[in-house]
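The block underneath contains the structure these notes are about, expressed in C-alpha cells.
A single protein chain has been omitted from the complex, and every remaining protein chain is retained in its original position.
Naming follows writing order (A, B and C), and every chain is counted from residue 1.
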Amino acid sequence: MTLKVGVIGTGMIGQDHIRRLTKVLSGVDVVAVNDIDVKRAASVAPGGAVVFETAGDLIRSETVEAVVICSWGPAHEAQLLDCIAAGKPVFCEKPLVTTAAAARRVIEAEVAFGRRLIQVGFMRRFDGDYRRLKAVIDSGSLGTPLTYRSVHRNASVPAGLYTSDMPLNDTLVHDADISRWLLSDEVKGVEVRLPRRSSRGGDLRDPTLVLLHLASGALVDVEISVNIAYGYDIRGEVSCENGVASLPERPSAVIRDQHGVRQRVPEDWRERFIDAYDQEFREWIAAAGQGTTTGPSTWDGYAATLVADAALRAAETGAFQPITMVAKPGLYDTAIAQAAE
Amino acid sequence: MTLKVGVIGTGMIGQDHIRRLTKVLSGVDVVAVNDIDVKRAASVAPGGAVVFETAGDLIRSETVEAVVICSWGPAHEAQLLDCIAAGKPVFCEKPLVTTAAAARRVIEAEVAFGRRLIQVGFMRRFDGDYRRLKAVIDSGSLGTPLTYRSVHRNASVPAGLYTSDMPLNDTLVHDADISRWLLSDEVKGVEVRLPRRSSRGGDLRDPTLVLLHLASGALVDVEISVNIAYGYDIRGEVSCENGVASLPERPSAVIRDQHGVRQRVPEDWRERFIDAYDQEFREWIAAAGQGTTTGPSTWDGYAATLVADAALRAAETGAFQPITMVAKPGLYDTAIAQAAE
Amino acid sequence: MTLKVGVIGTGMIGQDHIRRLTKVLSGVDVVAVNDIDVKRAASVAPGGAVVFETAGDLIRSETVEAVVICSWGPAHEAQLLDCIAAGKPVFCEKPLVTTAAAARRVIEAEVAFGRRLIQVGFMRRFDGDYRRLKAVIDSGSLGTPLTYRSVHRNASVPAGLYTSDMPLNDTLVHDADISRWLLSDEVKGVEVRLPRRSSRGGDLRDPTLVLLHLASGALVDVEISVNIAYGYDIRGEVSCENGVASLPERPSAVIRDQHGVRQRVPEDWRERFIDAYDQEFREWIAAAGQGTTTGPSTWDGYAATLVADAALRAAETGAFQPITMVAKPGLYDTAIAQAAE
Partner (left out) sequence: MTLKVGVIGTGMIGQDHIRRLTKVLSGVDVVAVNDIDVKRAASVAPGGAVVFETAGDLIRSETVEAVVICSWGPAHEAQLLDCIAAGKPVFCEKPLVTTAAAARRVIEAEVAFGRRLIQVGFMRRFDGDYRRLKAVIDSGSLGTPLTYRSVHRNASVPAGLYTSDMPLNDTLVHDADISRWLLSDEVKGVEVRLPRRSSRGGDLRDPTLVLLHLASGALVDVEISVNIAYGYDIRGEVSCENGVASLPERPSAVIRDQHGVRQRVPEDWRERFIDAYDQEFREWIAAAGQGTTTGPSTWDGYAATLVADAALRAAETGAFQPITMVAKPGLYDTAIAQAAE
C-alpha cells in the first residue's frame, strides 16, 4: 500500500518534496534519488534510499514504482519519455518541457501508451481557495463566466537572476493554467501591454499586463508585478453574467492597532501555497498507486508552453499572437476528476 | 450671501437638483427655471421662482447669479457660451458638449473671459471614498502609480434605450475622468476589447474591456458591465510601486444569516452617489459665490469627449486610437483646489 | 421658511453647532446667542445675531423661534422649563439634566404642555450605519434580538479631566441609548464588572464591562475602553434568533502595504459622527419648523440618567442594580418617526 518513489533532481525544490514525501504525507516512501551532482543526491537521500548514477537507471529500477522529476527543464523530455516507456506514473515540476515540439512528443508517447502517467506541478489547482472559487463557477449560480482578472504580485525577485522574459515565460504560466482550469477553457491568443515601469526593479520590465483571449470569447486580464514590496499577493476574480466571485483574503488575525484594521499578507509562495503542495502530492500518490495520474496533465503543460511562447512574441511585437493547438487527444478529454471542495 | 440660481432643463435630473438646491443645501435659492417644455418648468418651479421662456433670457436675467444646466447635450454649447458672455458661473451636467470642436470653442471663450466659470458634473470626484483613495495616492506613501483598475457595473440598463455605443460614450466617461483625476494624468490613447457577450442584454455589446493609456505610461483597465443583475458596483484599485490602494466596500450592516456573512450592494447610482451629488453642489455654490468655479473643468469635459470619441473608434477598428489634445491653457493648470479628505 | 434659532452656550460644542447651523445646513438662521461669558458669546455670534445677557431673555425673545442648548448640564433644567413655558422647540445637548428628579420635572412640564418640544443630542441615532442596522433588526428577517454587544473605544481621554466615574455617567449613556433604540426596549437593571486595569490610564478605572438587562430579557454587554490608543472604534452586534447583524467597518481606502491589508480607524468622535451631527440637526430643523420635535426625547434623556445612576451604584456595590421608571406618558409612546434607511 506504500508507493515507492524515486526523486530525480535534488536541488531546493527536490529537497522540499523529499521532506514532504517522507515527513508529511502517508502512503509513500522515497526509495531512490538521482541528481547530476551525485554527492548532493547522496547527502539528501533519506535513510534506505538508493542513489542512482543516472535518471534513466532510477526510472527503470524495479524498486521504483513512481517518479518525481525536479531536474531542470531541458532534461524533462527525455526523463518523461523514459517514464512512459517504463509505464511508471510521474510527477513533473514546471515546466513540463521547454518547447511546444517537445510537449507534442510527450503527448504522443503518453497517448500511445494509452493511459495518463504524467501530472504537472500546477499546485494552484490544489489550493482550497481556488477550489472553492471553481466550485462557485461550476455550480452555474452566477451564470456564464465572461471575464477573469488574475493578479500575481511578488514582493521581490532575485536581482540579476530574474530577467524581463520571466514574467511571461515563468510567472504567467500559473495564471494561464489557473484561468484555463477555472473557466474550463483554452487560450486562443495573447496580448501583452507594458505599463509605466516600476523603479524598484532597475531595468526589469515590470509590471506587465497580459490579455488572454479564451476559446469561448471570455477575456482574462492578468496583472503581473514582481517587485511590489508589500507581499506575495495572489488574487482572482471571475465576472459572470449575473454575479462575480473572487478569492478571499488569506486568513490571518485581524489586528486593530495604530496601523488601522489590518491583516497580514503572505510573504512568499511557500507561505501562500504550502497546503496546496501537500494536497497536490496527496492526490498524485493516490492516483499513482492505481498506476495513473489525475490533476494537471501533459496537455496542460503543452498549453502552458504555447502561452509562454505567444506571450514572449506578443511582448516583442506589440501585436495579438494567436495560439493553435493540435487536436486534443481523447486521453485528456475525460472529465476532470479533481473534486472541488 | 445666498446664491441666486437659475436652472435650465427640468427633466428628472433637473428636478432632482432643484430639490437638492432648495431642500438640502444652504446658501442658495432657485430663483429661475427654464425648459423647452414651459409647462413642465412651471409645474416644478419652486415658490417665487420665475419661469423663463428661453435659456438665454434666464442666463441674462439680472436676478440670476449662477446657472445650472440640465438640458440635453446638444443644447449645452450655446448655453455655456451665453453664460460666459454673461460672466456667470455655471454648473453643467454631463456631457459638457457633444463634439471635441464644441469643447474647444467653449474653452476658447472661457480662456478669453479669463476666469473659470464652468464646473462639469463629474460627481465621483466629490465622493468620500474616491477622495480618501486619492489622498493615499497623493501622499506618495505607496510610490508612483503604475496601473489602475476601474470596475463599473450596473445592475441593468433600460432595454432599447441603452445602445451598444453607450458603454463607451456615456458610461466610460466616468471611469476616464476619475482615472485622470486620481492619477493626475491625461489619456493618450484607447483600446477596446469585447469579451464574450452576456446573454442578459440581448444584442447589447456587454461587457466591455477598455484600456486607457495615460501620458505617464500608467495603464488603466476598465471593466464595464451594464446588465450584471446583482447591483450597482463601482470599484477602483491603484497598483503603485510598493503597494496598492482601493475603494472599500460600501458601509452596510454586516449580516450573518443563511446566505453567509454579507453586506448589501447599492441598487443604483442614486443610492451610491447621493452624498457626492450634494457635496458637488456645496463646493460649486461656495466657488460660484466668489464668481468662479473649482472642481472638474471645461478641460475635463473636453478630455472626456475625446476619450469617448476614441473609444468608439477603437471598438470599431479593434486598433489603438491615439488622443491628441490642444495645448492646455494656463487657466486649467492651477493646482486642483479640491481638498481630498 | 427659515427657522430662527437662538443658541445658549458658546463653548466648543456650541461654536461647532453655530458653524453647522450657519454654514452647513439650510432652512435655519442663528439670530441670537447667549453665554455666561458674554464676551465669548459676542465674539462667536454670527453676523446679525443678537447677544442676550441671559438664557431666559433669549428663550423669551420674539425673534427666537427655536432654541439650541449647549450650556453645562446643571443649567439645563431651568432652560428647558423656560423653553416649554415659551412653547418653543429645543435641541438640548447631553446630558438632558443631571438628576432623575429633574428629568421627571421636565417630563411633567412637557406632558402638561401637550406636545413634544425637546430633542436630546443622542446623535448616534442619526448615523447611517446605525440606521441601516436598525432597519435590519426591525425587518424581522433575523428573528427576535436576544443579545447585543456594544463596543465603545476611545483612543484617549484627557488625563486628570476624565475620571473613573465617567465611563459610567458620561460614556455609557451613548451605548445605553442606542441599545434601547436599536432593540426598541428599556433598561431594567445594570451590572458592572471591572476587568484587569489598563496601565495606560494611570489610576483610571479602565476598561469597564457593563451588562444592561432589558425589559424583554435581552441582554446587552458593553465594553468600554477609553485609552486604547489605536483609534475611536464604535462597534455593535445584535444576535437574533436566527442570525446576527453588526455595524460595518468605516469606509476608508483599503491599503495593501508593508503593514498588511488595512483600513484606517477614525481618530475621534468628530471624524466618526460628523455626518450624524449634521443629520441630527437637519431633522430637528424640519420638526421645529412644525413646532415640535422628533428623535430622542425627554423620556430618552430620563432613561439615560437612570442608567448612569444605576451603573455608578453597580460599580460601587458590585451588585445588580434595578431601574424603575415612572409610567411612560403617552406623549412619548408615538411610533418613532425617524426613518431608518
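The criterion applied here is as follows: contacts are C-beta pairs under 8 Å (C-beta built on N, C-alpha and C of every residue); 3 or more make two chains touch, one makes a residue touch a chain.
Being a predicted model, the structure only gives us computed values, none of them experimental.
Trainee: Looking at the whole complex, which of B:93, B:249, B:283 or B:300 touches the chain that is not displayed?
Mentor: Of the candidates B:93, B:249, B:283 or B:300, B:249 is in touch with the missing chain.
Trainee: Among A:32, A:146 or A:244, which residue is in contact with the omitted chain in the full complex?
Mentor: Of the candidates A:32, A:146 or A:244, A:244 is in touch with the missing chain.
Trainee: From the list C:147, C:164 or C:294, pick the residue that touches the absent chain.
Mentor: C:147
Trainee: Of C:154, C:239, C:279 or C:321, which one is in contact with the hidden chain?
Mentor: Final answer for the missing-chain contact: C:239.
Trainee: Which parts of subunit A face the unshown chain closely enough to count as touching?
Mentor: 23-28, 128-129, 132-133, 135-136, 141-142, 242-258, 263-264
Trainee: Even though one chain is hidden, which residues of subunit C still touch it in the full complex?
Mentor: Those residues of subunit C that touch the unshown chain are 143-144, 146-147, 149, 153, 193, 195-200, 207, 209, 211, 214, 216-219, 221, 223, 225, 228-230, 233, 239, 241-244.
Trainee: Which subunit B residues touch the hidden chain?
Mentor: 229-231, 233, 249, 252, 255-265
The rule we apply is simple: only the chains that are shown with their structure count from here on.
Trainee: If more than half of the interface residue numbers appear on both sides, call it same; otherwise different. Which is it for subunit A and subunit C?
Mentor: Same residues, largely: of all residue numbers at this interface, over half are found in both copies.
Trainee: What is the chain whose Cα centroid lies farthest from the Cα centroid of subunit B?
Mentor: A
Trainee: So, what's the distance in Å between the C-alpha centres of subunit B and subunit A?
Mentor: 44
Trainee: Could you tell me the distance, in whole angstrom, between the mean C-alpha positions of subunit A and subunit C?
Mentor: Result: the chain centres lie 58 Å from each other.
Trainee: Residues of subunit A that touch two or more other chains: which are they?
Mentor: 229-230, 233
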